[in-house]
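Read through the structure below, which is laid out as structure tokens, and then see the notes.
Now for chain A:
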Amino acid sequence: MPSRYIKIRRQLTDYFFTGLAAGLSVLVVCTLVAILAYLVLKGAGSLNWAFITQPPKPVGEAGGGMANELLGSIMILAIASLFGVPVGVGAGIYLAEYGRNRLGKLVRFTSDVLNGVPSIVIGLVAYGLVVVQQKHFSAFAGGVALAIMMVPTVARTTEEMLLLVPQTVREAAFGLGIPQWRTTLSITLATARSGIITGIMLAFARIAGETAPLLFTAFGNQFWSFSPNQPIGALPLQIYTYALSPYDDWHRQAWAGALVLVILIVGTTTLVRFVFHRRMLTGVR
Partner candidate 1 sequence: MTRIRFHQELEDLKHRILEMAGMAEQAIDLAVQAYTQRDLALCRRVLANESAINRAEREVDEFAVDLLAMQQPMAVDLRFILAVIKINADLERVGDQAVNIAQRVMNMISHPVFDLPVDIPAMAGRVRAMVRDALKSFIEGDTELARHVLEADDEIDRLNHEAFSALSTTMQTKPDCAVQALDALSIARNLERVADHATNIAEDVIFWVRGADVRHGAGQTTAGI
Partner candidate 2 sequence: MGTAVEVRDLKAWFGKAEALHGINIAIETNHATAVIGPSGCGKSTFIRCLNRMHETNPDAHAEGEVKIGGSDIYAMPAVDVRRKVGMVFQKPNPFPSMTIYDNVAAGLKLNGMGKRHVLDEVVERSLQQAALWEEVKDVLKKKSGASLSGGQQQRLCIARALAVNPEVLLMDEPASALDPISTAKIEDLIFELKQKLTIVIVTHNMQQASRVAEFTGFFLLGNLVEFDKTEKIFTNPSDKRTEDYITGRFG
């Protein structure tokens, strides 16, 4: 039997580490809450109906909003997702199901490197690939830049989630005479769906706030624009511009813009989760 001294020491160590873990968790949550609270504090005041329905007013004029930037962000993110998600998920499927070879290693390596490339460099690449070819800035170019940033994250998380699906599930499908491609699409992918969606949402949240790549692709636009082939404003760009300006009014609008951006991101991820959770069945986590 361990002596009383050892028992007490064990107990204390247990309390200490539990306390430490709890404390650090609280610290993280507090940080997040602090950011949100500060945003709300600083931005809610300037957030009104006009803000989200009117484009910016010229310098010196009061009022105006970020309506077109909001639309711009939505458009760019939609284009980015349209390209980034299928390519990323496709790459992830290849790596998990067929990629235990040299090509797979190459793809993984490339993906990891791409992940580490500074966002402004990616913006420049998109500039060279799209803007220079089209001879104008556009929402499309912005979407491409952000898509490039999305792909590595989506690919890697998709691969990880697919690898988590037990081999027994695939074997059950093979045993029924279901070919490999069908198994991957209808069974393996469906099983890993929840994790893959989380990965996509993480990538989405990351690119939603990117500013640098949009500098020379979407470029920004003071006026309403509904075409993907025109330059367009985006929330992060506008926040950047307003925050660096000397005008108080613009500073307040920058805060409001930041708040709207955060609401946009949180809202989208929550909505997606909600939609896909509803379709899950009783008894399945």
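Basis for inclusion: all candidates are chains of the complex that A comes from, given by their letters.
Throughout what follows, a residue touches a chain if its C-beta (ideal position, glycine included) is under 8 Å from a C-beta of that chain, and two chains touch if they have at least 3 such contacts; residues count from 1.
The model shown is predicted, which means the values in this text are computed figures rather than measured ones.
J.: In the complex, chain A is touched by which of the candidates 1 or 2?
T.: Chain A touches candidate 2; the others do not touch it here.
J.: Any idea which chain A residues touch candidate 2 in the complex?
T.: Residue list for chain A touching candidate 2: 100, 166, 168-169, 171-179, 182-183, 186-187, 190-191, 193, 281-284.
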